[in-house]
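The block that comes next holds chain A.
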Amino acid sequence: MECKFVPSVCSYCGVGCGVLFKVVDGKLTGTLPLKTHPVNEGRLCVKGWNIHDFVNSYLRLKSPLIRAFGRFIKTDWEEAIKITSDRLKDIVRQHGPDSVGVLVSAKMSNEENYLAQKFARAVIGTNNVDHCARL
Partner candidate 1 sequence: MKDQVKKWLESGTVDIFLGMKMVDGHPLPHAFTLGNISDLEELVPGTVRYPLETFAAELAAENPDARIGLAARECTQRALNVLSLWNQAPTDRIETIKLNCCPSPLKEHAACSYLDPPEAGLFKKHFGIDNAADPEAVARFEPRERFSRWMYEFQKCIKCYGCRNICPVCFCEDCSLEHKDLIGTGQLPPEAPIFHLVRAVHMAGRCIDCGLCEEACPADIPLRLLYRKVNAVVDDLFDYRAGEGEQPPPFNIIGERPSLEPKPMENGSACPQR
Partner candidate 2 sequence: MDTEKCIACGLCAEKCPKKVTDLFNEGLIKRKAIYVPYAQAVPLKYAIDPESCIYLQKGKCGACEKLCPSGAINFKDRESVIEREVGSVILAPGFRSYDPSGLDFYAYDRSADVVTAPEFERMLSAGGPTAGHLLKPSGRAQGIEPEKIAWIQCVGSRDQNRCGHEYCSAVCCMFAVKQAVIAREHSRRPLDCAIFFMDLRTQGKDFDRYVDRAKKDGVRFVRARVHSIEPTGSEDGLRLRYALEDGSLAEEAFDVVVLSTGLEIDPGAKTLADRLTVDLDADGFVKASPLSPVCTSVPGIYACGAFTGPKDIPHSVMEASAAASAATEKIAAARHTRTRAVQRPEQIDVRQENPRIGVFVCNCGINIGGVVRVPEVVRFAETLPSVVYVEENLFTCSQDTQDKIVDIIREKRLNRVVVAACTPRTHESLFQETMAGAGLNKYLFEMANIRNHDSWVHANDPDAATKKAKDLVRMAVVKAALLRPLDEDQLPLTRTALVVGGGIAGMTAALCLAEQGYPVDLVERSDRLGGHGRRLLETGAGEPMAPFVEGLAERVVNHPDIRVHLESSVTAVEGFVGNFNTTVTSADGAAAIEHGVAVLATGAAESRPAEYLYGEHPAVVTSLELDDLIAGESGKVSAASDVLFVQCVGSRDDERPYCSKVCCTHSIQSALKIKRRNPEANVFVLYRDIRTYGQRETLYNQARKSGVHFFRYSLANKPNVSANGKKVRVEFIDPLLDRRFFVDADLLCLASAIVPRRNEELAQMFKVPTDADGWLLEAHQKLRPVDAATDGVFLCGMAHYPKPVDESIAQAKAAAARAATYLSMEAISVGGIVSVIDERDCTGCGACVAVCPYSAITMDQSRKTAVVNPALCKGCGACAAACPSETPKLMGFTHAQLYAQIKGALAA
Partner candidate 3 sequence: MTLKRMRFLQEVLDFVGLGGRLHMEWISSAEAQKFAQVVTDFTEKIRRLGPNPLHAFIQPDMILRPRVVAASGLKSTAAEKEDAKGSLPFTGKQ
């Protein structure tokens, strides 16, 4: 029986509320607002309260999937990336870079989000990039 309380920052949006994770035997079992955090002062929104739920969700994707024949087929990263890049290249070639949009989310780190916009602007060549926490 091991029980830990880990302070962290909510990954949902740009506000950056302090959260406290309850970790029992290595598993994230609960989220609480961090009472002393200057941003949220012990309050959270419904998303923040349920961080442990999405972490532990059985619906989370654990490997890349390809849609073929109308259903999803499990695959490895190498193939997934190859197919994605091939299709993106095709689309950009046929319809131009502005036919592609990049959506990223708060569940990624800042660095990843930075890379995503870099990818959109520098690689694809479009300004169509957006983020769910663009408050």
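Regarding selection, all candidates are chains of the complex that A comes from, given by their letters.
The criterion applied here is as follows: a residue touches a chain if its C-beta (ideal position, glycine included) is under 8 Å from a C-beta of that chain, and two chains touch if they have at least 3 such contacts; residues count from 1.
Computed from a prediction, not measured in an experiment: that's the story for all the values here.
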{"item": "Among 1, 2 or 3, touch partner of chain A in the complex", "value": "1"}
{"item": "Of all residues in chain A, those that touch candidate 1 in their complex", "value": "1-5, 7, 20, 22, 24, 29, 32-37, 40, 42-46, 48-49"}
